[in-house]
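Every protein chain but one is kept in place in this view of the complex.
Then we have subunit A:
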Amino acid sequence: MLVRLTGIVKRFGTFVANDHIDLAVRAGTVHAIVGENGAGKSTLMKILAGEEHPDEGTIEIAGAPHSFRSPRDAQQAGIGMVHQHFLLADALRVWENVVLADEPGTALRLDSAAARRRVGEIAAANGFPVDVDAVVRDLGVGGRQRVEILKVLYRDARVIILDEPTAVLVPSEAQSLFAAMRRFTEAGAAVIFISHKLDEVLDFADDITVIRAGAVVGRTTPAESSAPALAALMVKVAMPSVAPREVAPGTAVVLSAAGVTVGDAGEVPALDDVSLEVHSGEIVGVAGVEGNGQSELLMALLGRAKHSGTISMGDADITDLSTEARRERGMAYIPEDRHRDGVVLSMPLRENAALGYHARPPVKRGPWFSRAGAAGVARTIISRFDVRGGDPSTLASALSGGNQQKFIVGRELGSHPKVLIAAHPTRGVDIGAQSAVWNELTAARDEGLGTLLISADLDELLALSDRLLVFYRGRVVGELDPKTVDAQVLGEYMTGVRGQAPDAGSRPDPEGAAA
């Protein structure tokens, strides 16, 4: 065994990211680690790469125990990691990036000729069509990834970790990456790659380890397994009992998107020709592994991202309207990341209550900002939504995460919106706050609010949604009925096993793909 991890435990506060994980990787093999977002895959790999220190457990490389204090230690042991988000100096050339921090020559003189030659040799030996003199800024994502891999190879890595390497690649680039991975293993190295795309895993891996909620739930090989079996292992949801709704959803369409695409020209669009409709009194859930276009959908609907296609609220086309105008028409928004764009932490709740509602009474009186009006709104939110730990003059940063979230939900629902775009409304909050938020969302739904609910929490989606859209690679690949769908089918849609035409050129057909 080239790599053996035994009993790895990693805790962040009270959250256990890795719970006694054992992992063994043979030399000369490609080892896939699959699991949902937040399952603990990346944490485990960071531990192996020396970026995180495990709370318990041992790391053995080629039989010898190691305790890495830094990524440098891991590099010296022959472990190299290619991160999902590239760590490159844009202004430097390819060879400069590769040798950075391990430059040949003396302390005072960089032997650039030798460095260039060495990098060129490594690139040629591995069949990487990379111009070593190109400036990294000018490279596309595929090229940048090759530079990252060259960095690892330059340091003679025997174990190469790739964190979701194909997430940013077009299919042809992915194919050449897998071909390169094979060359590494033939040379005796081991490749560990993290993915939640099961087709890739089944095609290219020798061994597969499935991680769910910080623990290993399955070890298998492609020959012994199948995509549905893997999906069932990866995604496990205890079907919650859905409180049956008493008010039927309305028939009026309150929010619709037609052919919305977000992406830079020449790159794979992050959101690809998405059409959807939300009716009044309806909650439409959006399921999907994170990074499959959900964030771009949010930004497009809110009017913050450039997109093609049209977006309408009711009968009115709002494609060209600003965020402010959309909000004025009754669009409410619960953001993905409350600290980034939900609250201003350094401002009191009074000012935070006005956020997004500053252009209308009671906050706006003529040109003036009414502190009394804003404080009144804050007080209403605090009492109606049971926000604990502060009054209108308390800084938002003094509230716990759950209470900040309740405050945001209260602010957005308190404005009596027509459309609510809610992203992960209960992320990082405890069960009590979660059920409070759920109750508010269903109460608003019964009063006729149309909600688009994006969530990574499948329990939440299945409990609240009237319809469920599944996103994969920026597209709607399936529309499911949350009351009848089972976890395995949902998992297969989310991982691209079902509903996805194999080559990226053709359009998926949501109707035909529906279960």
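Operating definition for what follows: a residue touches a chain if its C-beta (ideal position, glycine included) is under 8 Å from a C-beta of that chain, and two chains touch if they have at least 3 such contacts; residues count from 1.
Note that in this section contacts and distances are computed from a predicted model.
Participant: Which of "Carbon-phosphorus lyase complex subunit PhnI", "RNA polymerase sigma-70 factor", "Simple sugar transport system permease protein" or "Protein-arginine kinase" is the UniProt protein name of the chain not shown?
Facilitator: Of "Carbon-phosphorus lyase complex subunit PhnI", "RNA polymerase sigma-70 factor", "Simple sugar transport system permease protein" or "Protein-arginine kinase", the absent chain's UniProt record names it "Simple sugar transport system permease protein".
Participant: Among A:G28, A:G57, A:P104 or A:G401, which one is in touch with the chain left out?
Facilitator: A:G401
Participant: Who touches the missing chain here, A:L177, A:A436, A:L458 or A:V485?
Facilitator: A:A436
Participant: Touch as defined at the start, partner being the missing chain; which of A:V9, A:A180, A:V268 or A:L355 qualifies?
Facilitator: A:L355
Participant: Touch as defined at the start, partner being the missing chain; which of A:V130, A:V343 or A:V377 qualifies?
Facilitator: A:V343
Participant: What residue numbers in subunit A mark contact with the hidden partner chain?
Facilitator: Within subunit A, the residues touching the omitted chain are 302, 304, 322-328, 333, 335, 340-347, 351, 354-356, 358-359, 363-364, 367-369, 386, 388-390, 394-395, 397-403, 429-430, 432-433, 436.
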